[in-house]
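Contents: one structure, followed by commentary.
Apart from one protein chain that is not included, each protein chain of the complex appears where it belongs.
Chain naming follows the written order as A, B and C, and within any one chain the residues start at number 1.
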């Protein structure tokens, strides 16, 4: 097997789609958002990407059938822009692997004619979030205007630690290929899977790309999480005096 | 030395053999099972596989003679299907290495004409096992029927963490080559070497491939382990109140 | 993307420049010194070096614009020798990467005609430093004379652990290319970012290369650190009995 193998599952009739990436990361915000797009819209699986830098693993489905771990591209047509959605269960396991994978992802995006990309993710605040601000970063300052109109906040030199992983490289390597790339980071505690943060990110995407989504499924997941969050609040306020960093061990 | 070097030790007159893999893993179930096949049947060493991804190590035999660590293929003729048994002392030490090794193993299997593969292993239950169920996963749903007849259980989306290592990749990469691959996972505590689980797995293999084995040697090893298990039970029931996860430190 | 990619940003009219390296390390001495050179002198960005061995990361600037992490070369003309200053936020993340990166750095240096190189860094003393001695190491014994005149100390077999990372390899690999390479190591506690040590190193560089620098900005940073150091001294002398190695956790 090559370091990376791209399997062509189907071709899609989508016009100048926008690449939307949502791989695992802080609060699983990006992954939740991308998967919600696939659940809410008619989507077509077009490519699978296998990589020796992914874990040596198969996942077993409801029928007991095993499939090699991979990243997937789905094509979605919306009333606004068409989307090419990248999601999966794994990031690369080495620095070099992250660069190699992101290059392969960008090759596929260019093959489909993508000139714009949105990397979806979360940014950790260290405490439970009341208002779900979406932080932005762009490959080109000219992209800021329409995003700020959509409610995205830009803070100088934030996130302080930079943006790491495939999301970061989509901006860094995409920029070098002339792709207009944006990273949308939903604020999230960093301790919990955060469907509300995912929704905040998707609402920005709706505004920027002029399409509309339902949110019932994300709301269901959000309610499940609310119960967990409720318990945490009790522990904190109920004088149980759990230091904040105890939270790191929850959820 | 190349990343992988295959040493041709002998050729074997076996017809369309079935690949049977048993490398180290949970409860050493797969390795115990594969080694028992070599002890119980007339087997012929046909290939050695050396890899720079194995530990930089030689093992010393009873005569003080050192040999480079490797994986081995043995050919076995049975009254049912012929077998090509893969075993050894090591898995690869990197993600990439697992993919590279499994590809090499499948090349050898195809060279011998294998169209079917069984990956043998264990699945951890976290507690001492009373009834040795064998869990299954397949590369193709059509393979389920005869396995269920042989007593294999298929549970949706299990094992939850997927199947990792060479066993997993034999299904994942084998499937992409058109090999019918099955993973048989004997339930085992995960704390102990488990000859009984190995026997449960082998009994499924006997039924599926229509041959018969003796089990004296595995029974001897099982009796040794019974004593250990007995002590553990005492500790647990004898009010010593050892929490289950203490078990992780035993055996 | 290749393992290493060199972006030509501009060409510079500098004559036989001296390579000056200051990447992150002990007390950030080298990085502080190199960045101070860029702040105090008119400098021109001439090359960017991207590497798959750097973290898979973009950094976000004051405008929210993201750029791929890289190392940078700036050209500086002084009244003395011209300088080619190498700085950045990261070392390589693997042994092989360090060798590969340093080779690329030396290729660029040779392209600009560098025949001399200074690697700037810190050497940890394990305790707060009163007098900022600069320790030296050279690729050729003949380089010692002028450095000793500039106040550099040479101690047999020191630093005991050798010199690690890009600084060390600039000497080791540079020597093999016939480049006269010197490592200037400012003594520093090893617990704190140390602008004073950076200044001590730069003052040697001024003397050796016959140019002059202002130090206002480094002095400002030094004053900030003085407050931290003051607190530490109190803790130590104030009978709070903090063992020295507690310091490891400060700053």
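In this section, contacts are C-beta pairs under 8 Å (C-beta built on N, C-alpha and C of every residue); 3 or more make two chains touch, one makes a residue touch a chain.
Predicted model only: the values in this text are computed from it and were never measured.
Visitor: Can you pull out the displayed chains that the omitted chain is in contact with?
Guide: In the entire complex, chains touched by the missing one are B, C.
Visitor: Which is it among C:31, C:47, C:100 or C:196 that touches the chain not included here?
Guide: C:100
Visitor: Check each of C:171, C:200 or C:232 against the chain that is not shown and name the one that touches it.
Guide: Missing-chain contact among the listed residues: C:171.
Visitor: Determine and list the chain B residues touching the chain excluded from the picture.
Guide: Missing-chain contacts on chain B: residues 1, 3, 52-69, 93.
Visitor: Could you please point out the chain C residues that touch the chain left off the display?
Guide: The list for chain C reads 92, 95-96, 98-100, 102-103, 136-141, 144, 154-159, 162-166, 168-169, 171-173, 175-176, 181, 183.
Operating definition for what follows: only the chains that are shown with their structure count from here on.
Visitor: Taking each chain's centre as the mean of its CA atoms, how far is chain B from chain C in angstrom?
Guide: Chain B and chain C have C-alpha centres separated by 53 Å.
Visitor: For chain A, what residues touch not just one other chain but two or more?
Guide: Answer for chain A, listing residues that touch two or more other chains: there are none.
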